[in-house]
Each structure stands twice: as structure tokens, then as C-alpha cells.
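Here the complex is missing one protein chain, while the rest keep their positions.
The block that comes next holds chain A.
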Amino acid sequence: MGRYLLRRLAFLLVSLALASVVLFVLLRLLPGDPANALTSVGASPEQIAAARHSIGSDRPLPEQFTHWLGQLTSGDLGTSFVSSLPVGPEVTARLNVTVPLTLAAFVLAVVIAVPVGFVAAYKRRTWYGAVLSGISQLGIAVPVFWLGMILIAVFALNAGWLPSGGFPQDGWAAPAEAVRSLVLPVVTIALVMGASLIRYVRSATLDVLGSDYLRTARALGASFPKAMWRHGLRNASVPVISILGIELASTLLGAVVVESVYALPGLGSLLATGIAQHDYPVVQGVLFVSTLAVLLIGFAADLIQRVIDPRLRGRLSGGAR
């Protein structure tokens, strides 16, 4: 296991390094000049050159890259071109919205999807099993922003129960308000995420239900719940966990839509603004942190799978026993 962890860690670092190069190069390939955002329309070529110089975008790319990397290793995400304020604290502040949002939505989605997916599989021949499958199918097809708009119309504009958007200026210092403003966004993400999870839980359960080992366990006298508990759930959860990892990661990255529908000051909206303004340090900072999070989530999902399924330990660790 120790050697496995080391390997994974090395893999993580290499991925991160590669991602940072790709990220850096791709951003520079975008059309447009960040200096445009810094100068007024009447700016002379000298002023534009001065703006470029002040943000360092006139230096050769490799030099810019090593500069950025140097800052990164000392934990500094650089300074925004546009606001000339440090990116690091900004990213941290935004994570205070995005992380609770994503995690709460994730937990809610799992809480919805696991029982529903199981019932949809186990009772697939009943009418409600079919209905549950149908609803989940529908949920997958619904665009997040549309669902968000519907929820706002119903629960904020009509009923007036919850705010239609925004986040308290005092943030988590006003916990009740903060929670209230996250309810609708969390539900929005959870419904969409839950719908696709239901499909996975359902098919994983179906696999298990039709498996030889479950039949064997039943034949040896175990009751269905007992057989399911001891053998079924464990087996069903392995594929589901890798999907959960992917879902969690994609929600983190996909939060931009929900954050703009609900006017939340999260990482996603910071990213959107940064891209629009060619604010490379901001975009790099957000994407770097997101990449790190995604890699860590993948790592965690992998570890959990190995804990649950001993067979994987041999296979994935490349013979490290």
C-alpha cells in the first residue's frame, strides 16, 4: 500500500505539472490582449506598451511561465492584471462559497440517488420502478440553468420562501442567511447530479441482482437483505464510487452555471469574469486550484475503491503486495 501511495502521489504531481503547462499555453493562445483591459480607449501605443510591461505580458512565454511556477511553489497565485490585487486570497474567499455548495449538493444527490436507484432496480418490474427510472432519465436531460430558473420562479419569486440569489456580504459570519442563500443552488445541482447518479446506482444494482454470488449466497440460506448487505452492496458500490468521483469533480467545475444563475460569488463566477477580461493570473489560479481538487478527488475515489474491494489492491498497484 505504501508503494502504491507513493506512485499515486508521483502521478498526481506529474499530472499537475502537465496541467499547468497546458493551462498556461492554452490561455496564451486565446485571441486578445490583456493590456486592452488596462488602458482606456484613447491610449497611445506607448501607454499600451507600458501596460504590457507592468503586467509582464511583454516578456517571453518561457520566462512568464517560470515566473508563475516560481510563485506557485511559494504558494502565491500571483496578482490579477485587472484589479492588481492578489489572486490567492480571492480564490480562498470564493472557495468558501463553492466548496460548501458542491459538497452539500453532492451529499444530497447521493442521499437521493442511492435509495432511489436501488428501488428502481429492485422494483424495476413495478410501475413505480418504471416511473423512478423515467424521472431520472428526464433529470439528465434538464439543463441546470433552466432548472435553476424554475426553482427561483417557484420558491423565490412566487412563494417568497428563499432568496432568489446572492450571498450575504458577511458570508459565513451570518450562518443562517448563508445557508438560506445556498438552499436553492444546492437543490438545483443535487437534482441534476442525482438524476444521473440514479442511473448508475440502478445499473450497478441490476448487475449485482443478477450475479452468481448473490444467487449462491441466497442458495446457502442467506436472506435477501443479508446477502445484499454482505455481498451485494459492496460490489455495487465499487463502480458507483468512481462515478461519484467524476460527478463531484464535474460539479466543482460546472458550478459556474449555477453560480451565475444564483449570483453567487464562487469560484465559477470568478473564472468567468477572469476569462472575459483576459486576466490570466486569475484564470490560471482558479483552474490550477480546480485541477488540484479534481486530481485529489480522483485519488480519494481510487483509494476508497481499493479499501472496499480487495481484488483491486493487487490489480491497480502493479504487483505491490
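Heads up, the rule we're going with is that contacts are C-beta pairs under 8 Å (C-beta built on N, C-alpha and C of every residue); 3 or more make two chains touch, one makes a residue touch a chain; residues count from 1.
Note that contacts and distances are computed from a predicted model.
Per its UniProt entry, the chain excluded from the display bears the name "ABC transporter substrate-binding protein", taken from "ABC transporter substrate-binding protein", "Benzylsuccinate CoA-transferase BbsF subunit", "CRISPR-associated protein" or "Hydrogenase formation protein HypD". Only one of A:20, A:188 or A:277 touches the absent chain when the whole complex is considered: A:277.
Of the listed positions A:101, A:119 or A:152, the one in contact with the omitted chain in the full complex is A:152. Touching the omitted chain from chain A are residues 31-33, 36-43, 50, 54, 82-85, 90, 93-94, 149, 152, 156-157, 160, 163-167, 169-171, 260-263, 265-266, 269-270, 272-273, 275-278.
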